[in-house]
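Rest of the complex left out; these chains stay put.
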Amino acid sequence: MQIGLVGLGKMGGNMRERIRKGGHTVIGYDRNQEISDSKDLQDMVNQLTEGPKVVWVMLPIQFVDETVTQLVDMLSPGDIIIDGGNSKWTNDKRHAEQLKAKGIGFLDCGVSGGIWGLEYGYALMVGGEAADVAMVQPIFDALKPESEYGFVHAGAHGAGHFAKMVHNGIEYALMQAYAEGWELLEKAEEVTDVPKIFESWKEGTVIRSWLLDLTVDALHKDPHLDKIDDIAEDSGEGRWTVNAAVDLGVPVPTIAASLFARFVSQQEDKPAMKMIAAMRNEFGGHAVVAAQPEKTMTPGEGGNPKGH
Amino acid sequence: MQIGLVGLGKMGGNMRERIRKGGHTVIGYDRNQEISDSKDLQDMVNQLTEGPKVVWVMLPIQFVDETVTQLVDMLSPGDIIIDGGNSKWTNDKRHAEQLKAKGIGFLDCGVSGGIWGLEYGYALMVGGEAADVAMVQPIFDALKPESEYGFVHAGAHGAGHFAKMVHNGIEYALMQAYAEGWELLEKAEEVTDVPKIFESWKEGTVIRSWLLDLTVDALHKDPHLDKIDDIAEDSGEGRWTVNAAVDLGVPVPTIAASLFARFVSQQEDKPAMKMIAAMRNEFGGHAVVAAQPEKTMTPGEGGNPKGH
């Protein structure tokens, strides 16, 4: 079948390639004319000539509203727009209603797979109406891994992005779990070869996983991660997950802790710790102690430096 | 080679079988004579007739001290004892010194694999001296999975159990992460089929793992886990991991949060929450509000019921 694909960046470009390998026709559009298959959005739509038009939008969240609104005027009843970007699930209902008013279908699709997706397939989580899902199914089949897994119609409009968001929330906590274990092993005197321990865990353990495999790859390249900055960025999904959990009254202590650990890593200073230090100065002469000569801590000279 | 194996319970029994499949001779001892290969501990030792004697102790932690002490008198310089149970790593140095005084070698070995180990092999994390590890290597090779992974000489005495402890600490947080994500999906109105979402994650996603596979198995049997009690037991390792982290100054927010979530699940009541509720009663007439008729919350009758 034919499909229009808006956004040919790292993800969109690879997805175009994988869909084409699946035997379908992709008319891509990207503002960067060197990689675009069409002059502009209208040209892309015009090149879709067979049956109902299907357009996959693969853009950063801040450009989705504008693009959907432009497409409304170019499409006709019975056509379908898929938002495959990392959009917030709360936007999906709005887009679905905006398009329904014109008779255009809408699907939200969370996509996982990153740079590995081109070769192994992308995991797809889709929200929307069953008839619309059915129409786009050949494209989903081309994108997903060659196995019985990797695709789900997760529910109504928004369910696809919600499922992808939760996937990423879980991912945050899984990563933090391995990271905490790694730091602990690095600190233990008895332990001599942390990378080998992680590598050994790849088989036979309860904690074997794809993320563990990646951890091993990273430790092979840099056994103590000396070349890596200690800053962990976060994308929207981790924040949205915690916010959604709070709104739904769901306790998510590990996902929240993972997110907060990243926040701290992103700070140049740690304001809360300044406040803790300031309070300690106030109540305890902790600063005073720090300024005293070391020898006051020897027996008989001592006292109780922290008797607050 | 020959090996004595003390403790033929669920783990020990299966390990005997797997070692035998590897072509080795196992003389097992268990107080339960129906499954034991020997009359008593001394009889087991006596049946080990080839070269240095190797005895694998596979007992709950509370019986290890006693058994090691009994074995000291039955073994000779050059022999080796392996503690393969879920012992605390801090015990290992003590056992190593106790045995070294008699010229007997000691290895600590963390074992992962559970009921799946018999078929797929056990992941082994070993601490102790290289020469001792080399002597027992044929047994390790029989127990481990048939792949290049699943075995590590992790370091000095204690390193094996330390690595296994950290493995379990990580496991706690991984499990909690999936559990939080599952609860969140269950609460989302848009989402219609949570088991299918989990199943779809088995391929192509960042969070695919053996634990995810088990989660899917559990949801197949009981889609909303209605038949499962909401009590999550904890074994020693999770607690030891947090205590070790605290002693080493390592922040482990997700592992600790996972452990605390299990503690709460084990409580018949939640004392801290009683205290929160009691304080709310004191400062705010929260109880008073609760006792008022609903209609006071309608407009114009209202007020600010929580203006503390």
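Note that the chains are named A and B in the order they appear, and that numbering of residues resets to 1 at the start of each chain.
The definition used in the following text is that contacts are C-beta pairs under 8 Å (C-beta built on N, C-alpha and C of every residue); 3 or more make two chains touch, one makes a residue touch a chain.
If you're wondering where the values come from, they're calculated on a predicted model, not measured in any experiment.
S.K.: With 2 copies in place, how many does the full complex contain?
M.R.: Assembly-level count of identical protein chains is 4.
One rule holds for everything that comes next: only the chains that are shown with their structure count from here on.
S.K.: Just how far, in Å, is the C-alpha centre of chain B from the one of chain A?
M.R.: Here chain A and chain B have centroids separated by 30 Å.
S.K.: Which part of chain B faces chain A closely enough to touch in the complex?
M.R.: Touching chain A: residues 89, 112-114, 117, 120-125, 127, 144-145, 147, 149-159, 162-163, 166-174, 176-178, 180-181, 183-185, 187-193, 196-197, 199-212, 241, 244-245, 248-255, 257-258, 260-261 of chain B.
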